[in-house]
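The complex appears here minus one protein chain, its other protein chains still in place.
Let's look at chain A:
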Amino acid sequence: MNTAISVSGLVKTFGRTRALDGLDLTVSPGEVHGFLGPNGSGKSTTIRVLLGLLRADAGTAELLGGDPWRDATALHRRLAYVPGDVTLWPNLSGGEVIDLLGRLRGGLDPRRRAELLERFELDPRKKGRAYSKGNRQKVALVAALASDAELLILDEPTSGLDPLMEEVFRQCVREERRRGRTVLLSSHILSEVEALCDRVTIIRRGRAVESGTLDELRHLTRTSIQAELARPSDGLAGLAGVHGLEADGARVRFEVDGGRLDEVLRHLVGSGVVSLVSRPPTLEELFLRHYADDLGAEAKAAAR
């Protein structure tokens, strides 16, 4: 088994909506893989196909060396899942839900359970209907993290958590990685993905548009430059690879494509560099760049 998850050309339609449109996704064992995309881009659909809850219309999906639809029950012994929108049984306490889900998976470590309850500051005696959204999320997180599954599938697991709890969650994921577990983390909280993930796949409208390590993705995209020059620079706007130039006398701000950086810096040096700040693109910018195309297309469609 070379991959924990391997999906190619996955298609899933609901009536006339094409939720997944030839999606590719590869997750290697032992990595924390970020799965990024705007709302409605198909993240949850992909995960539910991987869990054998939905049946793909076309394409192949392999999970831990098995077929997620055919071998669902056997595969589920080896994974734990946190849904994006956790609903609990209104008359079961949180502790009962954690124990039930753990036992169905073949038992859970009581020490680890107690430790997680304490770290997440969760009262296990409350009934399901009395928990807030964040606390329902914690119930599902404790149930998943207390298991000894080799693969964790987390669908927007921190929605509803406060910043302190989000930090606890990050620590937990780092510990899981140290133990050699594989994590698929679907999210649209970019700082979380940036902090935790080894590799990232960005999807849009049911297709993967980027996939790779964060460094690889950054290399493919633009660096933002802010510089103060000795004298105003001519011809900067005309250079290939320069975008969004804002010039205020001798101060300039712009973005430059990864491959053109050398050429553009040489041009700046010609004008005398007084100060220079260069910032690699944040994941947010990466993400927005793909998403912006969407917004643009929608605006065009609306204008028609």
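Rule of thumb we're sticking to: a contact is a pair of C-beta atoms (placed from the backbone, for glycine too) under 8 Å apart; a residue touches a chain by one contact, two chains touch by 3 or more; residues count from 1.
Throughout what follows, contacts and distances are computed from a predicted model.
**Q** Per UniProt, what's the omitted chain called: "Ubiquinol cytochrome C oxidoreductase, cytochrome C1 subunit", "diguanylate cyclase", "Integral membrane protein" or "ABC-2 type transport system permease protein"?
**A** "ABC-2 type transport system permease protein"
**Q** For the chain not shown, which residue from A:S93, A:N135, A:S233 or A:S271 touches it across the whole complex?
**A** Once the missing chain is taken into account, the touching residue is A:S93.
**Q** For the chain that's not shown, point to the residue among A:L51, A:A146 or A:V242 touching it.
**A** In the full complex, the listed residue that touches the missing chain is A:L51.
**Q** Sort through A:R105, A:K138, A:R218 or A:H290 and give me the one touching the missing partner chain.
**A** Missing-chain contact among the listed residues: A:R105.
**Q** With the missing chain put back, which residues of chain A would touch it? List them for me.
**A** Residues 48, 51-55, 72-74, 76-77, 79, 81, 83, 85-93, 95-101, 103-106, 124-127, 129-130, 140, 143, 153 of chain A touch the chain absent from view.
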